[in-house]
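All protein chains but one are shown in place.
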Amino acid sequence: MSGVMSAQNVLLTGIMFLYAGLVVLVLIRAVSGPRIADRLMAINMIGTIGIFLMAVTAVKLDEEYLLDICVIYAMISFLSVVILTKVYMGVHLENEMKRQKQERLRRESEEANGNRDKEEDELDRLLKGLEELSDGAAGN
Amino acid sequence: MEWVRFIAAAICLIFAAVMECIAVFGVYKFKFVMNRMHSAAIGDTMGLMLGALGLMLLKGSRWFSYKMALVVLFLWMTSTISSHVIMRMEYNIDQKAVEEETGGR
Partner (left out) sequence: MSRKRRDYKSTFYSRIENFVNGKEEFLLYREKKESDVQRLETLEEELTEAADLLEMREELQWMRDHTEPLDFLKRFHRLYGVIAALVCFTMMVLLLVTVSWLPRFGNADNPANNEVIKRYIEKGEEETGAVNIVTGLILNYRGFDTMGETHVLFIAASCVMILLLIAEGEEKRAGYAFDRYLEPKNDIIIQKVAAFLVPMVFVLGIYVILNGHLSPGGGFSGGAIIGAGLIMYVSAYGFRKTERFFNEHVYKVAKVSALCFYVCCLSYYFYMGAHGYDNHISLGTPGNIISSGLILFINIFVGTEVACTMYAFYALFRKGGLE
C-alpha cells in the first residue's frame, strides 16, 4: 500500500468516527427536544450526516454504487419530513377543532343552566311575595 | 502530485467536519427552534458541499464526481424545503410562542 493510500485510510476512518460521534449528539437532541420541530430537525440532520457517511464509505471501499443509495436516502428523508409535518398539522388542527367545539358546547350548556337558575330564583321570589301577601291578608 | 491532491482533499474534508461540528454546537447552544434550524442548515449546505468536494478530489473518478454532484444538488433542494416545511408546521401549531420569540414580527 502506498503512502497516499494509507494516509487516505487514516483520514477517512477518523472522519467516520467523528461523524458517528456527531450523530450520537444530534440523537440526544432529538430525544430531549422540547418541541416536535426540534425532533424533526434533528432527524433531518441525522439523515444528512448519514448520507455523508455513506459517501465516505463508498470512497473507502471503492464501491461507486453506494452513491445510488445516497440519493435514495436523501429522497426518503425528505419525503418523511414532508409527510410527517403534513399529517401532524392535520391531526393537530382536527384536535383543535374538536376541543373548540366541546368548549363551545360546554359554554352553551352552562349559559342555559345559568338562565334556568335565574328563572327559578325569579319564581321563588314571586312565590315568596305571594305567600307574604296572603299571610298579610290572613293576618288582617 | 498525488500528495498535493490528497492535501487539498484533506483540507476540504476537515473544513467540512468543522462545519458540521459548528452545526451541532449551534443545535445545543441556541434556545429556540428556529435559531437551531438556522445552525442545522449550515451543516446541510456548507458542510455537505465541502465534504463532497473533498471526496471528489480524493477519488478522482469522473462518474463518482457526477453522482456526488447529483447528491449535493438533491440535498440542497430537499433540505431547504424540509426546513421550510418544519418552520411552517411550527408556526401553525403554536403561533403564540413564535411571535413571542420573534417580537411579534
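Which chain is which? They are A and B, in the order written, and residues in each are numbered from 1.
Going forward, a contact is a pair of C-beta atoms (placed from the backbone, for glycine too) under 8 Å apart; a residue touches a chain by one contact, two chains touch by 3 or more.
Everything numeric in this text was worked out from a predicted model, so none of it was measured.
The chain not shown here makes contact, within the complete complex, with A, B.
Among A:Val4, A:Ile76 or A:Ala112, only A:Ile76 touches the chain left out of the display. The set of chain A residues touching the chain not shown comprises 65, 68-69, 71-72, 75-76, 78-79, 82-83, 86-87, 89-90, 93-94, 97-98, 101. By the touch criterion stated above, the residues of chain B touching the omitted chain are 74, 77-78, 81, 84-85, 88, 92.
By our rule, only the chains that are shown with their structure count from here on.
Chain A contributes residues 4, 7-8, 11-12, 15, 18-19, 22, 25-26, 29, 35-38, 40-42, 44-45, 48-49, 51-52, 55-56, 58-59, 64, 67-68, 70-71, 74-75, 77-78, 81-82, 85-86, 88-89, 92-93 to its touches with chain B in the complex. Per the touch definition, chain B reaches chain A in the complex via residues 2-3, 6, 10, 13, 16-17, 20-21, 23-24, 27-28, 33, 36-37, 40, 43-44, 47-48, 51-52, 55, 58-59, 61, 63-64, 67-68, 70-71, 74-75, 78-79, 81-83, 85-90, 92-94.
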